[in-house]
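Missing here: one protein chain of the complex. Every other protein chain is in place.
The chains carry the letters A and B, assigned in the order they are written, with residues numbered from 1 in each.
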Amino acid sequence: MSKQFDGWPHIIESQQFSREWLEKEFLPLTDEMKIVFENRGCEILRGMRMVSSFYQPSTRTSMSFAMAMDYLGGRVVHSSENAGDFSSAKKGESFRDAIKVINRYRPDVIVIRYNKDIGAKFAAEVSKVPIINAGDREPGQHPTQALLDWRTIFKRRGAIDGLKIAMVGDLIKGRTVRSLSYLLGKFNDVEIDYVSPPNTRMMDDVKEYLTRHSVKFNELTDLREVAPLVDVIYQTRAQTEEGTLLDMSAGYFIVDRTILDLMKKEAIIMHPLPRRDEITPEVDDDPRAVYLTEQIDSGLFTRMALLKMILAPHK
Amino acid sequence: MSKQFDGWPHIIESQQFSREWLEKEFLPLTDEMKIVFENRGCEILRGMRMVSSFYQPSTRTSMSFAMAMDYLGGRVVHSSENAGDFSSAKKGESFRDAIKVINRYRPDVIVIRYNKDIGAKFAAEVSKVPIINAGDREPGQHPTQALLDWRTIFKRRGAIDGLKIAMVGDLIKGRTVRSLSYLLGKFNDVEIDYVSPPNTRMMDDVKEYLTRHSVKFNELTDLREVAPLVDVIYQTRAQTEEGTLLDMSAGYFIVDRTILDLMKKEAIIMHPLPRRDEITPEVDDDPRAVYLTEQIDSGLFTRMALLKMILAPHK
Partner (left out) sequence: MSKQFDGWPHIIESQQFSREWLEKEFLPLTDEMKIVFENRGCEILRGMRMVSSFYQPSTRTSMSFAMAMDYLGGRVVHSSENAGDFSSAKKGESFRDAIKVINRYRPDVIVIRYNKDIGAKFAAEVSKVPIINAGDREPGQHPTQALLDWRTIFKRRGAIDGLKIAMVGDLIKGRTVRSLSYLLGKFNDVEIDYVSPPNTRMMDDVKEYLTRHSVKFNELTDLREVAPLVDVIYQTRAQTEEGTLLDMSAGYFIVDRTILDLMKKEAIIMHPLPRRDEITPEVDDDPRAVYLTEQIDSGLFTRMALLKMILAPHK
């Protein structure tokens, strides 16, 4: 099996993927997967076993992985959305034990969402079985989300180079916008507008990475300022899983009729879901909204492509 | 695919089913399903995919659906008993998003138990994939329970016309007695005795429906009064999921030895389970008790029949 990307065969963070891989390997494979899906599935992963261990429930993401495995003919032998235990062990220690235990059963792939630190990275360190990161605890990364987001943009706009992208909301915790930023840093003439209250701005690790890769970025507090200029608005949750609310009085962060009227005709509106009140329902039927349609489809094709690539590279 | 009942292909509430459909379509199909079950399964749903999303855990109901799918050769690709998120969104909004997302994966059927409002109805409004309501939040409906209850009565008594039925307990919240009442309203000379404390009486929507369909009903507080007269005692939980206790001092609501001694020999005792203290263990082995036997069997055959009808109507 040839090494396809850094860290192969584990999928841990966006930095692993090169521009060449994204465009030459990943994208064509997702298009193949779309055909498999439209044919109602295939059998190339027949007999293969996935274990899915979520320490933090996420019905949406675990369903997407289960569907991807199923459409390829594989099966989820064990799935937990409540994998944690009441551990008082040293940080990550009992998690590493869990990964070692799962390894003994020799599944073909392990899908992990850990609720502390950068669990997937810890897992990859001790696992011979391929690990797929289904979302770190925030802040952290969510690389399969970044890949599906990247594909969604690429399929609509035909290219990433030269795009201007607004990322909106709770950026300090947002693993999806963190992972997507790392991915966009690999392209030319990309410009990112980070729109958030001052206290939830994007963290320095990402901004330093962008500076190193010559990606221009701005930080502002009013989405109306950039809505007419951007090609993509990537909205995130206004309320974090920890329950803190975005300080709405610090600017303008809602995607609503006002923003729709300002936006370019060919721009798109994205969201990782679940959506709260940060995109109003009137936006849903606008042709620029892709969060309930193309992002979901790309999510399925992305996960199918990764599974195919890792588990059956020569089929 | 021909339309078999109102609202086809979604199964949302008891009002959808006509007397003709119940007797001519549904009942014979459940008998076929019994034979499939006794043969240890078949393959007519081979390759078909169920998604089961419960926002309120119910091991019993989700197991019944999973078994039904399995005995027909289909599979549950994803099942969650904890599908809810900590949403602050407008009522039902994020739930509608979830249904739209699941639709993108193109499963063949979606089984839903929602924890707020009449979720299955909301789901059906936005879903192209058939929705089966596995129980609304109380009050609300539980149509597959009503169908299995109806079948249980029919198989034991040979007819519904002319029966006298007591429904006992927390009627104000009881989705099972609500759904069954709607179904019984389609038959002739049925009479219902609602036995409950004054503060948990059957709600007006059901009583108005019965009046409109000329179904006689009475409201009383002592099961002993009607126990000698009824053909069916349908007992419900004495403690609601919200934890409020039935006011036992307001009358007589327990099915026990006293009630057994009063009942007709050919009458039956039903309960939707889980049972608490409202039926005493001494009742379990009485031949009139069907809650741990025929109701469970009918539940499996009912769900198998619905799945067969919706997913493989011409096989």
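To be clear about the criterion, a residue touches a chain if its C-beta (ideal position, glycine included) is under 8 Å from a C-beta of that chain, and two chains touch if they have at least 3 such contacts.
Computed from a predicted model, the values in this text were never measured in an experiment.
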*Could you tell which one of A:Lys100, A:Arg257 or A:Lys315 touches the chain left off the display?*
A:Lys100
*Check the options B:Ser62, B:Asn103, B:Gln145 or B:Ser179 and report the residue that touches the missing chain.*
B:Ser62
*Touch residues of chain A, complete complex, unshown partner*: 47, 49, 51, 53, 75, 77-78, 80, 82-83, 85-90, 93-94, 97-98, 100-102, 104-107
*Since one chain isn't shown, list which residues of chain B touch it in the complete complex.*
37, 40-41, 57, 59-60, 62-64, 66-67, 70, 81-82, 239, 241, 243, 273-277, 281, 292-293, 296-297, 300
